[in-house]
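The other protein chains are all here in position, but one chain of the complex has been omitted.
Labels A and B are assigned to the chains in the order they are written; within every chain, residues are numbered from 1.
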C-alpha cells in the first residue's frame, strides 16, 4: 500500500518522489498541505506536503539554503513576523495556520529547540521552571518534580542535580543544548522541532544528544533538521530531502540512503553534490 | 618637504594637542577639587544655607538634589522603559516609527532651558503647581526621557535574539519574553545607563530654575509627613538644588562667602558625578558576573 507521486519521463529518474508514512502504529500527528512560504516577494518554500508520524523521528536534510529551517519554523509559526506562510498546517486534524489560532497555546504543544543553545540568563532550575510558573504551576514540589523528570529525560540530571542554582550560562555547549531540550519538554509538548541541534556541539556531546533523542521519541513526535547525513541515518525513521525550496524526496530513511529515486537526492546522499 | 619629516612633525603636533587637552582637563578637575575640597566638611554638607551671612552650608540643597533626582527617576524610568520596549521589541520599520524616533531625537537635542521654560509654563503656571519639587521633577523627566530611552534600547540590543526565540518557542508571548527573559538579562546594562543618566540629572540646573524654583525654605528633618509644608518630603514646596544654588548665589552676589560656598558645592557636585560613574561601572560588572556564574 503505497501513496507515491512520481513525476518522471520514461527512461529517466523521477524529478520528485514522495512516499508518505502509512504505518498504522504511528498515525500522522502533523502534516502540511500546499505550504508556500515567502520572505517579502521571495518564495522560499514552493512545495512541501509532508506527513509526520507520531512517536517517530523525521529528519529534514538538504544543502544549506534549501529551506529546511524555513519549513521547520513555519510548523509552529515562529516565522509569523518574518515571513508569509500560505497553506494548511494540520495538527491532529486542526489547521493551526489559521489567523485565530492562539499561537502561544499551540507552541506549548509544538515546541522548538534551536541550532545554537540559548539558555536564559537564569539558574538551571529557573530555566525550566519559569515558563511553568507563568502558566500557573506554582507548587514547589510539583515544580521540583517536573524539573527533575525533564532533566532526566534530557539526560542532564546526573550532571547538574547538585548545582541547580548555578547560572545556566556557565554550562558547556552540550549541556546547555540538553538544558534547552529539557526546557522545551517541561511544558509537555506533543511535537518537538529541532533545527540542527547538534551543529554547535563536539562529537561526544552530539552522540549523547542523539541517544537522548532516541529515548525521547517514545513520548514525542520529533522533527529534526540536520546537515549531518550520518546523524539522519542513525536516528530517524523518515527522511525528507529539500532542494531549493522543494521537497524532492520523502521516504523511509533506509530508502533515502540506500535506494534514492531522484538523481539529486542520490548525488546529495552520496556526497557528489554541488 | 620629505614625507618622513612631515610625518614626524604631524605626530609631534598631535602629541602637543593631546598634551594641551590633558592639561586643560586636569587643570579643570584639579581646580575644582583643590579650591573646593577644603571647604567641604560635615558641617558644610548638613547645615542650611545663609543668604546674607558667612558660614552657611548646603544641607537643604543637597537633600533637594537627591529628592528631585529620585522623583524624576521614578517618573521617567517606567516611561522610558515602556517606550524602549515598544521601539525595540514591537515597532515595525515604517514611517510612524521614524516619526516617533525623530520626535525623541528632537527632545534630546532641545536646550534644557527650553524644557525648563515649558515646565514653567505648563506645570508652574497652567497646572498651578507653583515652583515645586513636582514641577521640577516633571521638567527633569522630560530632560531625561530621550537619553534614558535610547540607553535602555541599547541595553535591549545587547541581548541576543536567540533568547527571544527561546521564550517564544516555549509558548510565551513577546511581552512575557521581554519582561521575564530579556529584561532580567539586561539588568546590568540598564542599571549602568540609569546611573549615568542620574549623574546628568543631578547636575542639571537650567531646567530647574523656573520649575523647582530658586529658594530653599528651611526643612524640619524630623517631620516626614509629605503633607506638612516644612517636611522634606513635601512635593509641593519650592526646592533649590545644589546646581541651581551655585548659579543663584553667583548671579545675585549678596552672599558674602558665595565664592567659597560655590567652590565647595562644585567639588561636591563633581565628586557626586564621579561616584555615579564609578558606581555605574562597578555595579554593572558585578551584576553581570552574578548573572553568568554562581
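We adopt the following convention: a contact is a pair of C-beta atoms (placed from the backbone, for glycine too) under 8 Å apart; a residue touches a chain by one contact, two chains touch by 3 or more.
The definition used in the following text is that contacts and distances are computed from a predicted model.
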Task: Identity of the absent chain, which is to be given by its UniProt protein name, from "Transketolase", "Xanthine dehydrogenase family protein subunit M", "Phosphate transport system permease protein" or "4Fe-4S ferredoxin" - done: "Phosphate transport system permease protein"
TODO: Among B:28, B:70 or B:229, single out the residue that touches the unshown chain.
DONE: B:28
TODO: Have a look at B:49, B:68, B:129 or B:145 and name the one touching the chain we're not showing.
DONE: B:145
- [ ] Specify the residue from the set A:63, A:101 or A:229 that touches the hidden chain.
- [x] A:101
TODO: Would you write out the residues of chain B that touch the absent chain, in ascending order?
DONE: 3-4, 6-7, 10-11, 13-15, 17-18, 20-22, 24-25, 28-29, 31-32, 35, 78-83, 85-87, 89-90, 99-100, 103-107, 109-115, 117-118, 120-122, 125, 142, 145-146, 149, 171-176, 178-179, 196, 199-200, 202-206, 209-210, 243-244, 246-247, 250-251, 259, 262-263, 266, 269-270, 273-274, 276-277
Task: Residues belonging to chain A that touch the chain removed from view - done: 91-94, 96, 100-102, 104-106, 134-135
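One rule holds for everything that comes next: only the chains that are shown with their structure count from here on.
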TODO: Provide the C-alpha centroid distance between chain A and chain B, rounded to the nearest whole angstrom.
DONE: 49
Task: Residue numbers on chain B that touch chain A, as the complex places them - done: 160, 162-163, 165-173, 176, 180-181, 184-185, 291-294
Open item on the list: For the complex, give me every residue of chain A touching chain B.
Closed with: 76, 78, 104-108, 111-114, 116, 118-122, 130-131, 134-135, 165-167, 169-170, 180, 183-184, 187
